[in-house]
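Here the complex is missing one protein chain, while the rest keep their positions.
Right after this comes chain A.
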Amino acid sequence: MEIAVVDYKGGNVQSVLFALERLGAVATLTSDPEILRKADKVLFPGEGEAASAMAALRAAGLDQVLPTLTQPFLGICLGMQLLGVHSEENDTPMLGLLPFRVKRFAPDAQHKVPHMGWNNLQSLQGPLFTGLSAADHVYFVHSYYAPVGPYTIAEAAHPGAFSAAVQHHNFYGVQFHTEKSGAAGTRILANFLAL
């Protein structure tokens, strides 16, 4: 199986590569459209700030390539948010593959921002979550979130419900870090590779 990890100088890709390695998978880190098109699976990690991530994608021409991909595609953290239409983070237009608009959490005394740490998943749907239940925890670190909508395939709460995972056709996204979520994250990553 050919696995491509999108390289756009915009995230901690090393952790994702190591997580794939622990699953016995070999991945190619690339921004080459041909390699991306031919891969069996594409992973799209993201961290940092939305506007600079979109600028980096445009600079690499990937804003045109990614929406045309047809194989299973997994956006992680900011990589998930970039699949939406727009982010409140510096008023950024994004890839528009899914119809959500990314908003900022409002902190209160009990709910710090960033939403940082282990939270449980609810309303799990689809093959990405085979073998998982609402008792499983995954690791989040983010200040912005995608609201719940028809595209939501898992929810978490902080304190209101938000999209922990989304899907439209072959495009999957997870707000949490599969590569840093212990056994639960490893299972989700393995489920993605098995799609």
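The rule we apply is simple: a contact is a pair of C-beta atoms (placed from the backbone, for glycine too) under 8 Å apart; a residue touches a chain by one contact, two chains touch by 3 or more; residues count from 1.
The definition used in the following text is that contacts and distances are computed from a predicted model.
Enquirer: Leaving aside the chains on screen, match the unshown one to its UniProt name from "Teichoic acid D-alanyltransferase", "Imidazole glycerol phosphate synthase subunit HisF", "RNA polymerase sigma factor" or "Sarcosine oxidase subunit delta".
Expert: Answer from the record: the omitted chain is "Imidazole glycerol phosphate synthase subunit HisF".
Enquirer: If I consider the whole complex, including the chain that's not displayed, which of A:T30, A:Q71, A:N119 or A:N170 touches that chain?
Expert: Touches the omitted chain: A:N119.
Enquirer: Out of A:P33, A:G48 or A:G96, which residue would touch the omitted chain in the full complex?
Expert: A:G48
Enquirer: Across the whole complex, list the residues on chain A that are touched by the chain not included here.
Expert: 12, 14-15, 18-19, 21-22, 47-49, 107, 109, 111-120, 137, 139-143, 157-159, 177, 179-183, 185-186
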